[in-house]
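What follows is a single structure, written as structure tokens, with notes after it.
Note that this complex is displayed minus one protein chain, with the remaining chains in position.
By letter and in written order, the chains are A, B and C; residue numbering begins at 1 in each of them.
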Amino acid sequence: ETIPVIVKDTTSQYWQVVLAGARQAGKDLGVSVPEMGAQSEADIAGQITALENAVASNPTAIVIAPTQFAALGAPITDAAQSVKIIGIDSGADTDAFTSFLTTDNEAGGKAAARALAAAVKARTGKAEGEVALITALPGVGSLDQRAKGFKEELAASYPGLKLVADKVADGQPTTGLNITTDLLTANPNLVGIFASNLPMAQGAGQAVAESKPKNLSLIGFDSDPKLVQFLKDGALAALVVQDPYRMGYEGIRTALAAAKGQSVPKNVDTGVTVITGATMDTPRAQELLNPKIN
Amino acid sequence: MGVSPMPGGPVLELRAVDKRFTGTYALKKVDLAFKEGEIHALVGENGAGKSTMIKILTGAYVRSGGTILWRGQEVALDTPQAALALGINAVHQEVVLCPHLRVAANMFLGDESTRTGLLRDRLMQRRAQTVLDELGFRIDAGMLLGDLTIGQQQLVATARAAMRGARFLIFDEPTAYLTREETDQLFRLIRRLHQDGVTIVYISHRLEEIFELAERVSVLRDGALVATRLVAETSTAELIRDMVARSLAEIHYKEEVPKRDLLLEVEGLSGPGFKDVSLTVHRGQVVGLYGLIGAGRSEFVQCLFGRTRRTAGKATLKGLPFHARTPAEAIALGVALVPESRRDQGLCLNLGVGFNLNLTIFHRLSRLGIVRRAAERAAAAERMSDMHIVAAGQGARAATLSGGNQQKIVIGKWLSHGADLYIFDEPTVGVDVGTKLEIYKIFARLLREGAGIILISSYLPEVQDLADELLVFNRGRLKSRHPARAVGPETVLKEAIGV
Amino acid sequence: MSESTATGALAGRKLKFGFLLNLTLLGLLVLLWVILGFATENFATYTNITNLLRQASLWAIIAIGQTFVIITAGIDLSVGAVVGLASTVVALLLVQGWPIWAACLVTLLMGVLIGVAHGFAIVQMRLPPFITTLATLTALRGIGLLMTSGQTIAGLPSSFSAFSRESFLAVPNLFWMVLLVAAPCYLLLHHSRLGRHLFAVGSNREAARLSGVSVGRTIYLAYIVSAGLAALAGILTASRIGIGVATTGEGWELQSVASSVIGGASLFGAVGSVIGPLLGAILLTTINNGANLLNVNPFWQRIITGGLIVIIVYFDQLRRRGR
Partner (left out) sequence: MSESTATGALAGRKLKFGFLLNLTLLGLLVLLWVILGFATENFATYTNITNLLRQASLWAIIAIGQTFVIITAGIDLSVGAVVGLASTVVALLLVQGWPIWAACLVTLLMGVLIGVAHGFAIVQMRLPPFITTLATLTALRGIGLLMTSGQTIAGLPSSFSAFSRESFLAVPNLFWMVLLVAAPCYLLLHHSRLGRHLFAVGSNREAARLSGVSVGRTIYLAYIVSAGLAALAGILTASRIGIGVATTGEGWELQSVASSVIGGASLFGAVGSVIGPLLGAILLTTINNGANLLNVNPFWQRIITGGLIVIIVYFDQLRRRGR
């Protein structure tokens, strides 16, 4: 039995954790799990290609994390006519998913805004001042949703926090680093930055660790050992983390169950968790921060 | 054959040397011995294999078969380094130097002088300048090679070969772009090297030069060695017979065509490199331009042809004002230019012979923008046989042709196109005697058909023979004009050099 | 252009390599297909082959345009950005209710204008093609992102998206588009006067100019074809992914140059064909497709792709050199 898992970008840490979960599920359940995906989250056509290739190989079921909501809709609907499709991580414009396990990225952005406000308040006494947002790449669905959630929550609940810079980089941690140093130079009064994915948090964290601005709180999204270190050192105020490992694992398990005709839940929210320096030593936080990868 | 060289014994010996290119033999079982210290001339028609032999001797090509002996020892001679190590140097037919480097850097290329690993540029420049000055070549060693005219580049190549202290020096048509003055300087150089005991191989299509310089002469035909003769015991006629296996009545050929109505009138034209030039060309007339290297002849005709901007003066062609801003305009008005540098300005080297020949007439060969293959082939085939262009076929890349055959293509494409005024800038450079005759006949044909010709040549006998009127250029200005055959070479030379 | 094969002399060598040397790129491609057909269950199925053709189509179209530019000894790094911009423009127009034909026409026209701008910078301002098109690559992406505020444009008419999913006579529409493009391009490049001039300009600009070729116009033509075809590829991309995204087509510039060079074009100009980039694009797609079907680890997939490119181009060069 074969259940391919198609992720958005095989080269990023986050998706490697998803794949690790899927791999473990494959081992536990005795199915083969080919790992596929595009080479950048912006490569929509590449993911459609991967999906078509997966369908062509006559699999038992397919697990996919759609790169883009509208674009993957029709291809998934098409594919679902011949094989059961399980969606993970992000949505697509289709009702053909047999089951759907996601992080709500908009909710993630909102959680980040709340975490930022709390951190700013803890540091300066009030949730007020200038804040900035750094997005890794333009045109990536999940990042756009995080940005949207973040801005909405700021506007709705924290009128004192003013978004003064909304930057879009090129996906490179070095660019995240450069943008952050420039932001700190241009806006000495900055109290908060939200770096909305892993490479941006890596770069921004490094810049903050270097210059140690007094009043700045930095919020990252997703995690790796470096960010955990930053969290420990206080360069990062908080991390918003998803549960990619579980998404991968449950994706495969659900797919197998669905293929065998068992009934599976239509929607599962795998949720986001905010982890701060204070909460990082709890067992759940440790599980999320240090997923076992093989 | 002794191990130690006898004076006058063979220094370099080819035994059954072959060179094959895809499909064709460029050299066939050539046996030839060059004696220590002699001046040995090599002659033959275009494509006979002269340059190929030189390239084998300098390690530029690897031979396909046969052996080469250097002072009796068999040598591999498979890389340029191997040849240079033996002291074999050459001035190649096509200038092979680096246009982006300075003259001095080119002269020292591969043999740079350094101290603690760093280049001694000033020293090299001084030395290079000294050599150039000693040879009487008026070239600044600090110039970029690419800024020199092709003739000057040829002089740099010559100076470089002389400077390298070679023991075996090859000149492949060194005088092709040189005027009599520079040719004399070159000959003085060659004689001096000869006295120093350097063995010299000299290739030229100008047979009188061979009689002036060489001791022995070898004739190649179709890649095979036909004969080696003592210069003192042979004649032009005999050499030509060896080369072409038929006898040519005459080398210089001029048909008297009556001068007709006025075709081109230029008044006070100035542009980059020349100033205040006035002349007239009539239909049926050849106007010859003579001058030293850098005298401004090429610059003048290129400006006329719309390649460069004119800064003053006016011209009329066929009675109408003539001011071409691009070559395309000049061509449309009935002017054709055969440029002096076939590699840089004349040929698409990595495209086919047929393509190059048809480049000017694709509009005629096409219907509704689509080129008719059959017409294309037919036109190229006709031109190739008309001009006796030797090539592996229409598809053979122009780069693979011998120098003379390349020149025929550059001329051929304009014959296909047709024009009222033809400008030939050094048209017979690197062209063998037979072909030269053909080109002269072409001139006559064009004149009879009512065209006018401007002929630039650094080969004074040629201009004097062919031109009706001879204009002498000196440092960018028109110095004098004569009825061509009414003036002595000494006068012309003096005017060309005159300060 | 073509070089004849050596005769006789190298027979010993030929025997050893003979079977490989006579393979052209097409041969290598077929070989790869046969191997994949045997190695995997699903390669040689109708679904997979149509998928493969669909995937190759977009790359093939821009690679053909790129080849026109490369033949003039230039390079067009903006094709990927033009794809992205065209996909946004056509999507924006369609969403605003323009009829499909009009939206496509306007988008193609935009492509042509971009080509004209390239021509102007290269011919009139005498900028190097590499810098010109690198600058437009950057700027056009910015324009696309600005027009959409970085958002994707969804809600295209379903008939528009359906086009790229459907087939005609069992061949995917997208591949029909390739053929529709390749045929006139073939005529233009190999059988027309303008095509001859492209080669002449690429081989020796000065000689071409002195022979009366309008060098400027020829260069304009090359960049217009390239940008126009990239715009077409952008429209088809929008149809294929059902949305307009300004960032789509990232990295396609290098892919298209690679397809073209694998297909035998030389970056020094005057060497290239229409069939070459087509085969090059199919080859690159086949490598991806095969690796997916063979379930090769995506990291290994890159290593293998790199290796295969080297090997294939090496053998193709050997053949070309005719020894």
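Details
Please note the rule applied: a contact is a pair of C-beta atoms (placed from the backbone, for glycine too) under 8 Å apart; a residue touches a chain by one contact, two chains touch by 3 or more.
Predicted model, so just to flag it, every value in this text is computed and none were measured.
The omitted chain makes contact with just one of the residues C:Leu28, C:Leu77 or C:Leu189: C:Leu77.
Touching the chain that is not shown, out of A:Leu161, A:Leu183 or A:Leu288: A:Leu183 (per the contact rule at the top). Residue in contact with the omitted chain (choice from C:Ile131, C:Ala162 or C:Leu180): C:Ile131. The missing chain lies against subunit B, touching residues 58, 60, 80-81, 84, 90, 92, 96-101, 105, 109-112, 114, 117-119, 121, 144, 146-147, 272, 311. Contacts to the hidden chain, counted on subunit C, fall at residues 77, 121, 125-128, 130-132, 134-143, 145-146, 149-150, 254, 257-258, 261-262, 266-268, 297-307, 309-310, 313-314, 317, 321.
Subunit A residues in contact with the hidden partner, per the touch definition given at the top, are 10-13, 15-16, 138, 164-174, 177-179, 181-183, 185-186, 188, 198-199, 202-203, 206, 209-210, 224-226, 229, 293.
To be clear about the criterion, only the chains that are shown with their structure count from here on.
Touching subunit A and subunit C together: no chain. Distance between subunit A and subunit C, defined via averaged C-alpha coordinates, is recorded as 34 Å. One finds 43 Å separating the Cα centroids of subunit B and subunit C.
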